[in-house]
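Here is the structure we will look at, set down as structure tokens.
What you see is the complex with one protein chain gone and the rest in place.
A, B and C label the chains in the order they appear, each numbered from 1.
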Amino acid sequence: MVQELHAPVKTAEITREEGFVLYRDMVLGRTFEDMCAQMYYRGRMFGFVHLYNGQEAVATGLSTLLRPDDYSCSTYRDHVHALSKGVPARAVMAELFGKATGCSRGRGGSMHLFSAAHNFLGGYAFVSEGIPIATGAAYSAKYHGTDQVSVNFFGDGATNNGAFFESLNMAALWNLPIIYVVENNLWSIGMQHARASSVTDIYKKALAFDIPGYQVDGMDVLAVRRAAKQAIERARKGEGPTLLECNTYRFRGHSLADPDELRDPAEKEFWRKQDPIKQLSRYLLEYKLATAEELKAIDEEIQAVVDDAVQFADDSPEPPVDEIYRFVHAEDE
Amino acid sequence: MVQELHAPVKTAEITREEGFVLYRDMVLGRTFEDMCAQMYYRGRMFGFVHLYNGQEAVATGLSTLLRPDDYSCSTYRDHVHALSKGVPARAVMAELFGKATGCSRGRGGSMHLFSAAHNFLGGYAFVSEGIPIATGAAYSAKYHGTDQVSVNFFGDGATNNGAFFESLNMAALWNLPIIYVVENNLWSIGMQHARASSVTDIYKKALAFDIPGYQVDGMDVLAVRRAAKQAIERARKGEGPTLLECNTYRFRGHSLADPDELRDPAEKEFWRKQDPIKQLSRYLLEYKLATAEELKAIDEEIQAVVDDAVQFADDSPEPPVDEIYRFVHAEDE
Amino acid sequence: MAVKYYFEALHDAIHEEMTRDSAVMVLGEDVGQYGGSYKVTKGLYEEFGEWRVLDTPIAENSFAGMAVGMAMTGVRPIIEGMNMGFLLLAFSQIANNGGMVRYTSGGQFTVPMVVRGPGGVGKQLGAEHSQRLEAYFYAVPGLKIIAPATPRDAKGLLKAAIRDNNTVLFFEHVLLYNLKEEIEDTEDLVIPIGKANLLREGTDVTILTYSRQVHHCLQAMKTLEEEGYDPELIDLRTLKPLDLEMIGASVCKTHRLLIVEEDYKTAGIGSEIMALVNEHFFDQLDAPMVRLASKDIPTPYNGRMEAATIPQVADIIQAVKSLVD
Partner (left out) sequence: MAVKYYFEALHDAIHEEMTRDSAVMVLGEDVGQYGGSYKVTKGLYEEFGEWRVLDTPIAENSFAGMAVGMAMTGVRPIIEGMNMGFLLLAFSQIANNGGMVRYTSGGQFTVPMVVRGPGGVGKQLGAEHSQRLEAYFYAVPGLKIIAPATPRDAKGLLKAAIRDNNTVLFFEHVLLYNLKEEIEDTEDLVIPIGKANLLREGTDVTILTYSRQVHHCLQAMKTLEEEGYDPELIDLRTLKPLDLEMIGASVCKTHRLLIVEEDYKTAGIGSEIMALVNEHFFDQLDAPMVRLASKDIPTPYNGRMEAATIPQVADIIQAVKSLVD
């Protein structure tokens, strides 16, 4: 159209299809988590529920580049990592409702999401606990001679735990196909990163193990994606581990039980302005990869997906209490 | 004398008295350990006995600069660290003989030497276990507002353990008066340092925590002493922790039970040539700080001290078996 | 007298002991600026400063080891485990050094350290956050273990634990923090470690329990009394050392024993109690001792399954009846 003639000639770094994939995935994460908050306050789910709002660019930037057979491993803040790896919203929501149809059959809950079918190795409730496990999966890939890669998400606080250092050393020694993704959201519950780490630039710690480390704008899904692409390629080519520090922020309290009184409103405001979803939609529009209508349509489509997930979870049966011992041992099928 | 006139004018970095202190301490360590080997093979001591031969410059270079009220903390390779901190040879030998007069009253043994009177916080049998403990002692000093410093000895293998990284981070955060002394003897039992650490320069890991880290020739007691002086001063002035990597080598197997088949004879030979005691005696003679006779006299004097320690240990009573429950609880005096 | 919540009582105990003894300090995750995940340390950071209320990184193994080092050198640290389960990462420091340094050093060093925090099955917290570690640590020599059920006991026993020169594991229950009770306004409320608490005298059967299950048992009492049963109810309060004297006296009276515990049935506190009673009071028993404990499964998230995992009031009533009838 006429307009286009006048439009500055810019080339986007992603195709229209890729843009939709990214947008859809981030909106799914956001919409799903907002729904969780509602359901939690309505007493439909319990325990500690840690939402991902604000950090979507990280899960999406990484996971949308993974193959189904690649491994992904997370923490207690795992809903969106599971979704981005392909675990259906229905299965995740049903798990949060404690239903038999949940991705962990109702036994795991918010902090223990698993999906063998998607090589999603799980949410782990202990900080840093997933790091060695994801490293072990990377070892398996190499052991079996596949070109699978393992992606491991964890927070800034986890990088003060010994498991982080021990694992990086081993991944470097054995040149394992793993990407350590630190979601540096500046806080560990009420502990400021700067009060917990004597060196706040986490990517620099990779130097201590001769692993490439990069700092990425974790609010910019394209920046994350760029770094992820490189790291995944390296891993797949057998060139070893990478540490990605993604600077991001959580828009909600640590968990839905957290009063969140310590974080400065100005700090929150500063980061809210960089909402990764808004940034991407601006980009898609600016580069004419999508129209406002198309994005709105996706928003609605996703809302429907999430509503359906709730409906599904609602309609699903509770796991039979008389099967309470089932799965304690491998013998139980 | 005439000769002196012709002697090249050089100034030594230590006084004659200091030279004697260093020499005496290193010879004590060496002589004591050689005696342990004899006693072990004669069935006078049991369990895993880890000797320090070859690494004397490290314990001596550090410990002879410490005040009695400074803290020292070690590993299972702790005999000489205890001696250098002032624990009498009698008490250490008696402990190895399992006697009531031993520095741990016969309950600890080779890997669990303690002496409250000398603020020797102990030998710890688990690798890296002493690192947080020495860090805690440094915290105590700061907590009580004293200018005591805490010195912590451990090996290259311990630097692959999470406790090393966790502790360095905390020491840096709280600017604790501690010196982490890594005795890099290139091996962890049969595991070569280069196969266990992706970055072999251990002092560089201090960077990950913004702690000053230095690499020192651990076979040269004067070099160790120079670095130690700086580090101890820093700590005492409240300027925080330091990591000292001392490159050294053990002249014997990992423990007296280790066949020591993996280490290359050429490697052993290379390091034997740098025997820290021989180096110091050469220095003392070259700088005319001591005569061969004087050094020989010290050797004999120390031999007598160690012989006496054995005699003492021999003559000492066993702890009464009916006191076997004593000291399980603090209530037992 | 003043009404205090369980978490307040714990707070007061720490506050009083920190005021009384400058060597007492607290360390752990979010104990300072955040005031503690369950508000137990609220306000202490502001009052005593960052050196005595130390916010630590997430490094359980090392900060527990640090606490041992502090305790060996004149400080009296109180470790808060944000959840006691996380201290599985510090198992070696707590067991090897908290428990054994006194002995291996031939009595030269003491480790006056308290390790406290929430445990137990809460409201669908999932397997890793619902652990009961009292049994895991039970065999470790040198340790004392406490698990209070009420605000008053929480305060009095925590003060005793802080003053004790041994390493004391102090298990709070995540579902008891908001329990209220009237407590005397004295700073001298120190309840001796190792003394159980006789909650109800009875003749039918001896019920031994602790922590949250005390309240399940108290509920069960009502029904049981109405139906004419006369159980003797004892809150152990201290799990190690056990008050074998009170346990024995009661068993010799009732000749029947029921243990109600929230830890796993297998190798739980109950199994050790049964072993001891068998050793000391075998002839007094008229019936097999009964353990009412959690099922031997990781705590499931699902609410109904979770409820079915731990002993409930109805189970207790049922157990008493089948023991007595």
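Heads up, the rule we're going with is that a contact is a pair of C-beta atoms (placed from the backbone, for glycine too) under 8 Å apart; a residue touches a chain by one contact, two chains touch by 3 or more.
Note that this is a predicted model, so its numbers are computed, not measured.
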item	value
Sole residue of B:G136, B:G162, B:P241 or B:P276 that reaches the chain not shown, by the stated touch rule	B:G162
Listed residues C:A95, C:I162 or C:L233, member touching the removed chain	C:A95
Selected from C:E128, C:D153, C:E181 or C:D204 as touching the chain missing from the view	C:E128
Residue in contact with the excluded chain [from B:T31, B:S115 or B:S128]	B:S128
Subunit A, residues in touch with the chain not shown (by the definition above)	71, 73, 102-108, 112, 114-117, 119, 121-122, 124, 126, 129, 131-144, 162-163, 166-167, 169-170, 173, 326-333
Sites on subunit B contacted by the missing partner chain, in the whole complex	46-48, 95, 98-99, 104, 106-112, 124-128, 157-158, 160-162, 188-191, 195-197, 262, 318-319, 321, 324-325, 328
Hidden partner chain, residues of subunit C it touches	61, 88-89, 91-92, 95-96, 99-100, 103-104, 126-128, 135-136, 138-142, 240, 263-264, 266-268, 270-272, 274-275, 278-279, 282-283, 285, 287-291, 296-298, 300
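The definition used in the following text is that only the chains that are shown with their structure count from here on.
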item	value
Central chain (by mean CA position)	C
Euclidean distance of C-alpha centroids - subunit B vs subunit C, Å	41
Centroid distance [mean C-alpha coordinates] between subunit C and subunit A, Å	37
Inter-chain centre distance, subunit A versus subunit B - centres from mean C-alpha coordinates, in Å	47
Subunit A, residues touching no fewer than two other chains	160-162, 195-197
Where subunit C touches two or more other chains, by residue	57, 59, 61-62
